[in-house]
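Heads up, one of the protein chains got dropped from this complex, but the rest are sitting where they should.
Lettered A, B and C in written order, each chain numbered from 1.
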């Protein structure tokens, strides 16, 4: 799950990283009040789970409370890469002398965490990595010992930070790594980390993503979840143990297994259709799971056909067919359903399905083609 | 440094280990009040930095507050292996069904920490290790990953603990290891750890020693130090960076370097004398250090001669001689002083010393022989 | 011959008395796998599918000398189970468990490597050598002995491909699921090296998916070290960036880890990349014909 800037900043501050403070507003009026309290220049920043908010007009400087109100008015309700802005952070302006990028994430290749830093802060780090890789400093973290003080210092020296500022930089680097570990993050990032005109370090932004698999260790994070930011059906899916991702097409997919679900989406596309979703019902494909999957898929008004693709492994095909039949009784589905059932007891299952009036096919390709045809015919 | 039972028990309890509570009394009256508050049977236990207190009469059961008072009266002031009892812990009695030993310390051979456990609790573990080694379970702890849950469970199973009690045992084992690490201990021990008649785990004793080198990480421990328990001169020595251990002989030793100091003590003994102390002045052997060393050694009324043994390495012998001369002006020494000075600029140093009326020898053996002769002559 | 498991494999099942553990133990034994023991704390004295249960791996090792561990314990206890297995000398540990936090797997990976053991998974279906041993949760009946090594990040998608191969009369030497998590113990490269060295394998099917760069590393490895023909398929050609596709590891992040990149890298390395699972058997048949090998043994 993603955290908002203001939530991540609180976690950073708790580990001793100097952050810029500020407060969150949901209305222009609140933004004005916060700006008045802050005095002086403030920055009004969209709180959305998306990058690129600067370019999208989601960050504005305001010299007066009135300007802050106007800025909030402009930003709230803005759509940034498909995310509607519902909150803004109103934070004091800073006197920026130098900007840096500092982040911690997983280096999948090495199966180790890695600290990434750059003297180019406040810009898209992926762009820097692509175009000016020599401006990026990377330090792999020992998986058993964590980040060493010497490593944190070395990153600072490599960025050309003046010696009297290196200790402060190293402390922030270690604190960021500690936050990353303590909170089971998959990403912890400060962009930009700045040196102010007065020579102080300040984290002007804060970004964190948390490992969903580790949420059991962090029950408090449930409260930080911004359900407004998440697609409602994806939230429902998570609660029923189904992996679901909303897409833009019209063929609803219900599949067992993540790899097979992706391959099914690909097959739909290959046959000229567009998948409406990724959906992995998980291992069992019980009537309950299938019913829940029907509900998720049919909640999308664009869906014009449903493609069910089940490879019966340990689960028997006849049991799956039974589950589909039961689910159909519980959830009214008005669009055509194409079912492909393979593997254990597939023949028995296909018979049951055919008997219940569904289009049953044997191969995934046939099923995808059939679903696309049915959708276009509908 | 050593902690008292009640201090260690508090640290254990803070990590979630079930301890027996109780309170500390310095007088029989206090013990009576505590026993009255506790109600029922209590145990009155000497708080001294020494083992063997049970055999020495330092632990007594009391059925009534009056008995607790009498027990405290008997125990307070008792001398146990050279330690005077100044405090007793008055703790509730426990219904003991089964006793275990559980400890964590360093395995020097493997350079790893080790958990040691035994089904023989409440007795001297070293005796068990010597006489019934098969009754001891040892588990080396991974130096980078710490103790694993499976290891803690495995120790429990190996001790024959019933399965429904193994989880509780494993939790205590991990908590004891965590305390050991968190507090920079060199020893953390529960002896006995008991299963009560009601089937609950309870730590009936608590023992901890802290790594002196790590005290900078634990400023709070300074307050836990029991200066009554420490030889006053050893406390003074620690404060001046001198290693000093009080012994029973009459030849005061002042040496640079721990190994050479031990060898000097051995030489004294070899020549028929008894060293009054171990003393390592450290690297410099400056006038200040030597003066402090004189003060420490002469504080012992049994000292009848002082043997100074300095091997000038980086430090020049003439500078050391100068230091000794200056120190003698600051500290009045009435017993004979024998000095052996070797190494860098030794000849010049010896001349200076001889000029100041000290007995200067060239070899350590000669010096030891001379010091023994001088002491016996005195 | 085969890789990872064979007729000499002696399996210990960690978490054997749990629902998953006991079910799959029975399935494995029915397939003919030699399950010698299982572990569940407090389970001493029980049996599952005639395999004796022990309290600790140490006890089970002493009594039954297993050489492969398979783990079915829940995610929050699985890392401890992996440590217990490798610290008690198991050279190969197969972790089926799904949902283990990445922060736990990073030190596990380092430790396993350090002690010289091999971890397969987590979040994987395990491995099977058809006709010899199944140490995993795949349906055994779809597999046929033969010359094709299959390696995959996925579960049911692998079954799909294996089933297609078997229906086309093409048997498998071994099929290995490496798992769909960001940190896995055994990579494509590791398995490719094993297949390359395995005399019973004549051709290889590699089933990748979006996320990470294990497929790109595999491509480089294939180019430099693999002489046997390789057929590849990458799932997730239509997956959008930034969205986790079920598997924790299946996510296109920062524009990298796309199917297109992986397909291009594999093609550049001489891999025959197909666009759908059903095209795998044909490609393999062509590849085997090209090197003059029969499609079944």
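Some observations on this one:
Just so it is clear, a residue touches a chain if its C-beta (ideal position, glycine included) is under 8 Å from a C-beta of that chain, and two chains touch if they have at least 3 such contacts.
Not measured: the values here are computed from a predicted model.
In the full complex, the chain left out of view touches A, B. Annotation: of B:106, B:123 or B:136, B:106 touches the absent chain (contact as defined above). Chain B meets the missing chain through residues 106, 108-109, 111-113, 126, 143-144, 181, 184, 186, 211-214, 216-217, 243, 245, 247, 255-263, 265-270, 275, 278, 280, 311-314, 342-344, 363-365. Seen across the whole complex, the unshown chain contacts chain A at 142, 144-145, 148-150, 153-154, 157, 163-164, 166.
Convention: only the chains that are shown with their structure count from here on.
The chain pair A-C and the chain pair B-C differ in C-beta contact count, and the higher one is A-C. Listed for chain B are residues 144-145, each touching two or more other chains. In chain C, 107, 111 are the positions where the chain touches two or more neighbouring chains simultaneously.
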